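Shown next, in structure tokens, is the structure this report addresses.
As you look at this complex, bear in mind that one protein chain is not there, while each of the others sits in place.
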Amino acid sequence: MYEPKPEHHFTFGLWTVGNTGRDPFGHATRAVMSAPYLVEKLAQLGAYGVNLHDNDLIPIDASSSERDRIVTEFKQALVDNGLKVPMATTNLFSDPIFKDGAFTSADARVRAYALQKTMHSMDLGVELGAETYVFWGGREGSEVDAGNKTLDGLRYFRDALNFLCQYSQDMGYGLKFALEPKPNEPRGDIYLPTVGAMLGFIATLEQPAHFGVNPEVAHDTMAGLNFPHAVAQAIDAGKLFHIDLNDQKPGRFDQDLRFGAESLKANFFLVKLLEDTGYSGMKHFDAHALRTEDEAGVWDFARGCMRTYLILQEKVERYNADPEIQAALAQYVVSDPTLEQLGQKYSSENARALKAMTFDRETLGQRGMGLEQLDQMTVELIMGVR
Amino acid sequence: MYEPKPEHHFTFGLWTVGNTGRDPFGHATRAVMSAPYLVEKLAQLGAYGVNLHDNDLIPIDASSSERDRIVTEFKQALVDNGLKVPMATTNLFSDPIFKDGAFTSADARVRAYALQKTMHSMDLGVELGAETYVFWGGREGSEVDAGNKTLDGLRYFRDALNFLCQYSQDMGYGLKFALEPKPNEPRGDIYLPTVGAMLGFIATLEQPAHFGVNPEVAHDTMAGLNFPHAVAQAIDAGKLFHIDLNDQKPGRFDQDLRFGAESLKANFFLVKLLEDTGYSGMKHFDAHALRTEDEAGVWDFARGCMRTYLILQEKVERYNADPEIQAALAQYVVSDPTLEQLGQKYSSENARALKAMTFDRETLGQRGMGLEQLDQMTVELIMGVR
Amino acid sequence: MYEPKPEHHFTFGLWTVGNTGRDPFGHATRAVMSAPYLVEKLAQLGAYGVNLHDNDLIPIDASSSERDRIVTEFKQALVDNGLKVPMATTNLFSDPIFKDGAFTSADARVRAYALQKTMHSMDLGVELGAETYVFWGGREGSEVDAGNKTLDGLRYFRDALNFLCQYSQDMGYGLKFALEPKPNEPRGDIYLPTVGAMLGFIATLEQPAHFGVNPEVAHDTMAGLNFPHAVAQAIDAGKLFHIDLNDQKPGRFDQDLRFGAESLKANFFLVKLLEDTGYSGMKHFDAHALRTEDEAGVWDFARGCMRTYLILQEKVERYNADPEIQAALAQYVVSDPTLEQLGQKYSSENARALKAMTFDRETLGQRGMGLEQLDQMTVELIMGVR
Partner (left out) sequence: MYEPKPEHHFTFGLWTVGNTGRDPFGHATRAVMSAPYLVEKLAQLGAYGVNLHDNDLIPIDASSSERDRIVTEFKQALVDNGLKVPMATTNLFSDPIFKDGAFTSADARVRAYALQKTMHSMDLGVELGAETYVFWGGREGSEVDAGNKTLDGLRYFRDALNFLCQYSQDMGYGLKFALEPKPNEPRGDIYLPTVGAMLGFIATLEQPAHFGVNPEVAHDTMAGLNFPHAVAQAIDAGKLFHIDLNDQKPGRFDQDLRFGAESLKANFFLVKLLEDTGYSGMKHFDAHALRTEDEAGVWDFARGCMRTYLILQEKVERYNADPEIQAALAQYVVSDPTLEQLGQKYSSENARALKAMTFDRETLGQRGMGLEQLDQMTVELIMGVR
């Protein structure tokens, strides 16, 4: 029970289990582990796949032959361990060249280099089997707006995405692009900071159908926003292409905690949303072990992420099957076919009919919604006491 | 100097200068002032117009003849004082009937009533001359997601907006609709909580061209988001239909402070964005005097909002004319026509050429951006010492 | 099981179950219930006591005979239902007179009135049997610091507390005073905003021994602070005199949610802290039913608060008895009696000995703390799957 298996489509980034514990105030606390070793361990734990930035695998200054050797070894490890690479992405944030933006840099040379680097990284991703390509614009933002760049930045960003979408088509890659928002860190403010903002931006692209979002629990949560609501908007728009699961306390630095380590209730509703709507994409854990841990702690962390998902998934099934909860939900919803028909589709007649109607405002205002009871039942279900 | 005049297009809501100082922990501290009196005072102060919710003017249970009498008096006051009503909106939040949502209520009768009320309110707004119609869904959200309503809520909301857009066309109203997001309060979490989320939602409507946004300084700021960035995204998308100016400290309840009372730097960049892009819409102050104030304080507040805008506007002109600042900005931007041409529009050749290029990554990474200097000059300009 | 009984020392405020659902954007959604009725209902639910502000019971402008009649009826209800009044407090925030502060008003007359009102309220509290007197300074703060009042405000506040402490002694009341901090709302910023700030302030009072704190879950949580840490500091200082249990999402308006409605993990650690340290004071639920609820929802809310406490209390017992968890905790702690003795109490010899010691810094730095495993076990225990 709660045993992760490949069919659950759990994935981890090389950078997640490979995180060495460095932070702004401290040095690494764990040794580097090789990519093939990480692949082997993830497969043993029951993961489906492993995702990567180009430079998680290949150093930014690797020669062509080094690259090829590394890729060959990595592919062999994938084959040996039956692990997939469903998603790839570009590191456009670590190198000093990107310190003021990659696609949105004020320097045309940096923007061109970012395009080049991303094309190479797409080539790599596709070579490894990736079908989804994620864009997280870690440096696309600002600390101070004195550079007067925001509007240009949005335009540059759009140009880059339009270009790369065509590149994918031209090369026959057929990649799905998933944009990943984050409100801040490492920049003071990152452009297009929320799931909603990315959905808004997609509408301005040349080929919006190829673009969706990659929401991350920690990111909208950093800004104190309701993450299940953000994911629901993405689902409503048909744009949930990928998801990054982890956890976070609101209003502070990016913690990338183990999935379910903090927000049990929000994560229950998140899993419910994914399961109820039949989300079939990857469930990617973009998180890392606490800096206090050694290698054993890293695998505790990885196991914990997957177990907690499966525990919550089972709780969702119970919720959906709980007769008292379902009765309360049924009572919560009031249908009225006549009124619903009038309001759903506009016609002059419908408008006139609705305007002429009489509503008993006071009585309707007195109805109790039963949400305290429903919420208490939910909390007790999450705590395993019903 | 800094004297507000009608051509500045400053507007106030009836509910703003009319706010009586009631809050969750305290009773009203100021007496109610009549709508015609507010109109007279705003005109004296140099405002262009006054905006309203239906129930700011007409009690929710007014008889038809009462309504007509009130409207007649109000129109007379507008004429007498030369004030316009450029924007109207619906109160879908005060009455208990809306306690669990208006357009997104789980009760079909409430949704139908919300449609009816909004059509009547649109009729009123148009009668008073409004060209923009704002939707702020104060109760469209939840405290607990146990009601399992988010996806239905988004669908209901879309149905309502599609319906009302057609109503406007059918009646020949030609209204522009401006959606106003807010992350929370009065609900624990409000659906579509940010400017970005509203832009994303508009893309799912039947007639997106009729819909734009009404960003409010305090709202994205409550979630700690960069408000000028949000407005820039709206401008970039051609969707800035209206704007609500006020101020707010991040991470707390909705303060609706006097414009410029808190975030001088962010508001400087906001005014710069509006002025530099030639925003010609209304500059609406959706704020109110501190609860500590009597009526004199209310007019100090209203005067202060407009003065601070004009002061910041003058500072923007200085910034744009400051040779040292402009030189630093010019140095910040690095153009490269060849590279820009390659990256702007996709072709196989361009992609190949970009991929084959050599970049001096280290040198590009060493370039200093000069942003500390640029930002210090900006701060000194805001403080009036350059 | 999970059945609240008087010996659990659960209490509610009259203002909590009596809350009518009014909020800044909406009217009351529930009718007023009389104090005797609330007493009867709370007793039926298993509460130990009921707390009150003076004006929860007695209108601010009641005549002396009205007051006496109300008190007599209320006492009778307490006797009839076997309910206690363990804590009382003063409403120094609703009336317009307090709009710019009560004890910290810039107006000497308001400060004097606040003292008078508090003495009367202390008389009432003691008459009803209260042993703890809470100070929540809802209006002791500011929106703008232009009034230049902060330092004076702190001095005025101290003067008032010193005065009232002596009044309690002079009258033979023997009250314990519990100061309740809140970071903001209804003021933009409230003085002494955190549990820590109150502890710091107590150290500046004339008779600090009579003063402790009344931490409220929602209050430090609004500022994103770790509430169990704050309570631990109060316990460490011997200053946890009372506690307000409820729930809250960080970084937004004061929600006063049902205890356990949001932060299951933090509340588990809170209950653990209270139970492990043998806290014997009142467990007061300072919260209210969602505005969406009718009277039935109010009692669902009240029952839910108490049930969730008892559920968490049982989980704490399990945690303390879980051999795997206890083994992991034992491994987490490394004792070294020699080193501990050297460091615990200063002497020149100890200092010298410590300075001369050699530590294997690298080996100590490599130790894994096992916190991912410990935390995962805790989360699974909270979710009832171990």
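A, B and C label the chains in the order they appear, each numbered from 1.
Please note the rule applied: a contact is a pair of C-beta atoms (placed from the backbone, for glycine too) under 8 Å apart; a residue touches a chain by one contact, two chains touch by 3 or more.
Bear in mind that the values here come from a model prediction, so they are computed numbers and not experimental data.
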{"item": "Candidates C:69, C:318 or C:367 - the one touching the absent chain", "value": "C:367"}
{"item": "Among A:257, A:311 or A:325, the residue in touch with the chain that has been omitted", "value": "A:257"}
{"item": "Hidden partner interface residues of subunit B, rising order", "value": "2, 29, 224, 249-252, 258, 260-262, 264-265, 289-290, 292-298, 300-301, 303-304, 307-308, 311, 315, 365-373, 375-376, 379-380, 382-385"}
{"item": "Touching residues (missing chain, whole complex) on subunit C", "value": "60, 95-97, 99-100, 106-113, 115-116, 119-120, 141, 143-148, 150-151, 154-155, 159-160, 162-163, 166-167, 170, 183-184, 188-189, 191-204, 208, 223-226, 228-230, 232-233, 235-237, 251, 269, 272-273, 277, 329, 332-336, 339-340, 342-346, 348, 350-351, 354-355, 357, 359, 361-362, 364-367, 369, 371, 374-375, 377-378"}
{"item": "Touching residues (missing chain, whole complex) on subunit A", "value": "21-29, 93-96, 98-100, 138-139, 143-144, 183-186, 188-189, 222-224, 249-255, 257, 261, 290-292"}
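To be clear about the criterion, only the chains that are shown with their structure count from here on.
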{"item": "Geometric centre distance via CA averages, subunit C-subunit A, whole Å", "value": "37"}
{"item": "Distance between chain centroids, defined by C-alpha means - subunit A, subunit B (Å)", "value": "29"}
{"item": "Where subunit B touches two or more other chains at once, by residue number", "value": "95-96, 99-100, 143-144, 183-184, 188-189, 223-224, 251"}
